[in-house]
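Showing just some of the chains, left in place.
Which chain is which? They are A, B and C, in the order written, and residues in each are numbered from 1.
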Amino acid sequence: MVQALLEVRNIRKAYAGVQALDDVSLTVAPGEVHCLVGENGSGKSTLIKTVGGAVQADSGEIIINGTSFGSSISVIQSIRHGIQIIYQDLSLFPNLTVAENISLSQMIEQGEKLTNWKRIREVALRSLAQIEEHIDVDLPLDRCSMAQRQIVAISRALTQGAKLIIMDEPTSAITAEDVRRLFKAVRRLNEQGVAMLFVSHKLNEVFEIADSVTVLRDGKKVGDYQASELNQDKLTFLMSGQNLEYKPFQFDPEKEGAPLLLETRRLRKVNQFHDIDLKIHAGEVVGLTGLVGSGRTELALSLFGLNPPEGGDIVIDGSLVRIKGPEDAKRHGISYLPEDRHGQGLFGHQTIADNVVATVIDSLRGTTGLIDARRRDRIWQEWIDKLKIKTPSGHNLVSSLSGGNQQRVVLAKWLAVEPRVFIIDGPTIGVDVVSKARIHDVIQELARTGMGILVISDEVTEIMQVCSRALVMRKGRIVAEFTDLQSVQESEISQVVAGIDGSEVVA
Amino acid sequence: MKTSFPKALLARHETYLALIIILFSIVLANATTGFLTAGNLLSVMRGGAGLGILSLAFFVALVSGGIDISFPAIAISGQYIAIRAMLAFGINSIWAAFGISIAIGIAYGLFNAFLITKFKIPSMIATLATFNLYHGALLEFVGTEAVNVGRIPTSITEFGRMAIFRFETEQGPLGLSIFVVVWGAAIAATWFIMRRTMLGRGIYAIGGDAEGAKRAGFRVTRIRYFVYGYVGFLSGIMGIIHVSLIRFAQPNNIVDTALLRVIAAVILGGTAITGGRGTITGTTLGVIIIILLDRHLIMLGIPSAWTEFFIGIVIVVGVIATHLRMKISRVRRGELVVDRAH
Amino acid sequence: AREERTADRQFQIAMVVKVEGVAWFDNMRLGIEAFDREHADVRAWQTGADTADPAAQVRIIEDLIAQGVDAILIVPNDPESLVPVIERARAQGIVVVTHEASNIRNADFDVEAFNNLEYGAHMASVMAEWMGGSGLWQPFVGHLTSTTHNEWVDGEIAYLQQNHPNIVKANRRLEENENQQVAYERSLEILRANPNIRAIMGSAMSTMPGAAQAIEELGLVGRVAAFGTCLPSVAGEYVESGAAESFHFWVPADAGYVSANVAYHLLTGREITAGVDLGRPGYNSITIQNNEHGVPVIYGQAWMSVNKDNLDEWRNPDGSWKL
C-alpha cells in the first residue's frame, strides 16, 4: 500500500459543553479525492482546522507523509508539508490584486524578503493556466465576482506545491457551471498526484467527484467508505441514523380559493430585471430558480425595499403600494431571509437567543412596556428545538455555532416574525441533507397556516421538493413557469434554467 | 444555564468598578481628613455632573458603533453662543440659556449625522473635522472675548447655586446641587431610551451589525440621526451646566479638558469601542472613578501635573483589565479558542 | 480670621504661574526663591501647570487651598476664570495677590511692573525711531483673549497714531498662541504677503524669536526687525544677528519677589501705600490705583530696554545669559 499522505489518529477536541471531535481518525492517500460528510455541527470544520493548525487538538496524532506532529501542528508546518486549506470565507485580501492574492502565500512560504512584481504576475498566470482560467491578474480582488474569488483561492493553493488541498464547502457559493469547472480542475490535479479533501452538503457532488468518503456524526467517526459502495439514501442514513422521505407539496390557489397576497406588474430595473409579473397567494410555496446572476436576488431585494425598482407596480392585498425600505416591507407583512448570511443576518456578538428574538422583541412588550421574559424564552427555545440548532445553550454566542447551525439561527429569527409573505433566498445553503428536509417541512407547515412563501434556490431538486409552483428566471426575465411540479422531470427544469431548450416562452 | 446570583455578579464588569470605587474611597478616607465629609462628596458630585452628562453622550455614540469626538466643541459652542446672545439681547432666563445651547447642540449633532449617514464618512473622521469646524467657527464668527462673572446673566449664576434637600451643617448650608439632579435626569432618560424603547434596541443593534439591523427593519439612518442629535442635545445641556459652575464663559473652555476624561470614563466603564456593548451603570461608575481620581490625587499628595500621565495609565490599565476579564469569561464559555488578532 | 503664627510655623506663600517650563517663569522662580531665602519665617515656592490652561490653574489653586497655605500669588491665564476660586481662597483667610491682571475682580492686591498703555507706547517709540517714522508694522499677541497683550498693542497703536501717522499697521493683530513655531510660520507668511513690512512687534515671549527667525530666513536682516517683549536668553542671539532690534521686559524675578513681598506685608499686618519701597529696582516708589472693581493695583516703573549696546550687561562672565 502507498504511504498515506495525511493520517490523522484518534483526534479529540472539546469546546466547553461540546465534544466537537471524539476519537476521529482519517487517512488520505496521494491523488485521491476524499470527502468529509456529516450533519451540521458534526465536527467537519473543526477536523479540518486541526489539520491546518488553526485549532489545536486536545489529543491524538497528525502524521503527514510519515512525519508525526503529535496532537498539534502549526499553520506554517502544515503549509510546509503540502497541506493547503481553503476556508469557507476564502481568506483572500479584497484590497490586493488577483496576482498578489494568488502568489503572496508562495512568496511568504519561500521566505522572500522583497517583492518581485514580475514573478508575482507570472506565478499567478501560471497557476490560473493550470486550471485553465482567465482572470485579469491586475484587478483588485474586490472587483471580482464570488466565483472568480473561489478560483483565485484555489489557484493560490496550487502555487504552493500543495499535495493536499482541503476545502470547506467550496461549492456552496458558486454556480453549477463553476462547480463543474472546479471539479475539472480537481481531476486534473489528481492526475498530477494532488489529493483533495473536501466538505460538501450537496451529496450529488460527492458522488460525482469523490473516491472515498468519511462520515462524521456528533464528533465521532461513523466510518470510511468507497464512494462506489454508497448511494444517496445510504449516505444520508449513515450521517443521520435515519431515512428521509420526501413529501411533495401540492397546492392550487384557485381550487382552495386562496387570496392573492402579493403581485407585481411589469416590475423592472435596468440591468437587473425586466417586466416581472409575479403572484404569490396565501398558502402556496412559489419557487424561483435560475442561474447565479439571473436577477433573483435583486428582485427579492426590491420587494423588501432594499433595491427600489425603476418601473412597474407592486400590489399587496389588491392595493398599489410603494416599498421604500425594509420598514415599509415589514409593515406590509413581507419578510426577507437574505441569501448571504455570512455575518449579514446575525448579530455575532449576541447570544443565539437574542438573535432569534431580535425581530419579534417588539411584540413581546406587555402593557407595562416591559418585555415578557417568559414568552421570550419560550420563543427562542421553541425555535432552537424546531430547527434542531445544535448548541448546549441558547445563551451561547452565535459565533460559537458551526456554519450550518448559524444559518438555522437566521432562519429561526425570520420565521419567528410570522410574516404574511416570506421571501427566502437560498433557505438551505450549507445545511446538511437531513436538516434540509426538516427546514422544508417547516416551510410547508408555515404555508399551511396561510403564509405566502417565495423560495429562491439554485437547486432544482430543492425547488421540486419544497414548492408547489416554480418560476425560472434567466437574464432578468421570467422565462418559464411550472405549475405542476409532480408531472415534470427535474432535468426539464434544469434545461430551461441553463437555457438549453432554447425556449423564451412561458411553458 | 442560569448562573447563581453571586457568580453572575462576579462576571459583571460593573462589580469590579464598584469594588475599585469602594477601595479607593477607603484609601482616601484613611489617608486624608477632607474626603469623607458630606460637603466634599456633594461638591465632588456637583463638579462631576458635566463630565457625567458628556460621558452618557459619548457612551450612546459608541454603542451605536460610531464615535463622536466633536462634543467638546459642541458644548462650548452652545454655551458661548447662548451667553453672548443673552447679553446681546438682554435676555436673562435660564430657560433661554438651555434653549439656545440645546438648539445649537442638536443642530450641530444633526450636521454630524448628516455627514456620517449621507456621505458615509467614518464617524471618527467626520467628527474630528467638525470639531475643528465648530470650534473654528465659534472663534471666527462669534468671538474670542471672555465673559466674566460680572457679566454672566444672573439667572445662570443663580442656577449654579440652586440645590435641593438643603440642610445646615457646621461648615455652612449643604444641599444636593441642581447639577446632580440634571445629571440624574440625563441618566434616567438615557437608561429609558437605551433599555426600554425600540430605538434603544436599534442603537445596540446597529452597533452590533448595521447591515443586519437594516434587514431586520430598523431605520438605521434615522437611528443615527437620533444618536448624534442626542449627543448634541446632552452637550448643549452640559455647556450651560459648565458655565453656571464656573461662572465664566470663554470659547476655549471645555475643549481643552473634556475629551480625554470622557473617553477614559466611558472606556473604563466597559463600553466596547467596537460598538454594540456597554451599560449606563458601567459608564456612570467609570465617571465616578475618574472624578475621584481627578479630584483627590492632590489629597493623596500626588501633584496635579501628574493628572495627564495618570489618566493615561488609567485608560491603559482599565482597557487591559477589561480585556483580560473578558478573555477569561470567554474562555469559560468556551468561545475563545482561536485567538483573533485585531 | 487669620490664625496667629507660632514660632515654628512659617508663612506658606505659593506662586502659581501661567505655565511652567518657559524662560519667563523660570526666572520668576528665582525671585520667589530669593524671597524665600531672605525670610526665615517664610516658605515661598512656585508652581504651575504644563499648559497655559485656565482650568488647570483653577485646579492648582484649589489644591493650594486644600493644603491651607497662607498666601497665593497668581499670574492668571484668564483672570475671570479665577474669580470663584479666589473668592473661596479669601473666604478661608488666604491672601491673594495677582500679577499681570490689573482688571482682577477680587484679589487683595494686584502687582504691575508698569502701566500697560505706557509700556506699549514706550515699545512703539523705540520701534518708530528705528523705522524712521514711516512704514508698515505688524503687531502680534499671544492670544486674542489676553488682556495685557491687547493693552500693550492698544498703547502702541495709540502712540503711533498720535506721533507717527505714517506708520501703518499691515494686518489686524495676529495670534500666535504663545507658540514659537506658529509665530515663525505666521511671520514668514505675513512677510511674504507684505514685502513692505519693516517691523514685527511681539507681545508674547515666543513672537520675537519666531519672527526673527523668519526675518533671517528670508534674508531681510537690516530691512526688517523684530521688536517687542522678550528676554535676553531668548532674543539675545537675534539682537546680535540684527534680526531683532531691541526688546523690552520687566524682570520677572523682581515681579515675583515684589508680589511675595506684598503678601508678606499683608500677612504681617503692615500697610502698603503709595511710595512704599518693595525692595526691588523699579518698585522703590510705587503708585497705587484702584481698578474698576476696587482692587488696589500697585504700579512700578520697572521696564528694561535692551539693544545691541547694552545686551552684554545681561551676560554672565561664562557667556550664558543672566535672564
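Here, a residue touches a chain if its C-beta (ideal position, glycine included) is under 8 Å from a C-beta of that chain, and two chains touch if they have at least 3 such contacts.
What you see is a predicted model, and the numbers here were worked out from it, not measured in a lab.
The shown chains stand for their kinds once each; the full complex in the file has the makeup A x1, B x2, C x1.
Note that in this section only the chains that are shown with their structure count from here on.
At the centre of the protein atoms shown, by the Cα-centroid criterion, sits B.
Once the centre of each chain is set as its mean CA position, chain B and chain C turn out to be 37 Å apart.
With centres defined as mean CA coordinates, chain C is found 75 Å away from chain A.
Counting only residues that touch two or more partner chains, chain A has none.
Shown for chain C are the residues that touch two or more other chains, of which there are none. Within the complex formed with chain B, the chain C residues making contact are 20, 49-51, 53-56, 58-60, 62-63, 66-67, 78-81, 83-84, 105, 143-145, 293.
The residues of chain B lying in touch with chain C in their complex are 34, 144-150, 246-248, 250, 252-253, 256-257, 298-299, 304-305, 307-308.
Those residues of chain B whose C-beta lies close enough to touch chain A in the complex are 1, 196, 198, 201, 205, 208-209, 211-212, 214-219, 276-277, 332-335, 337-338.
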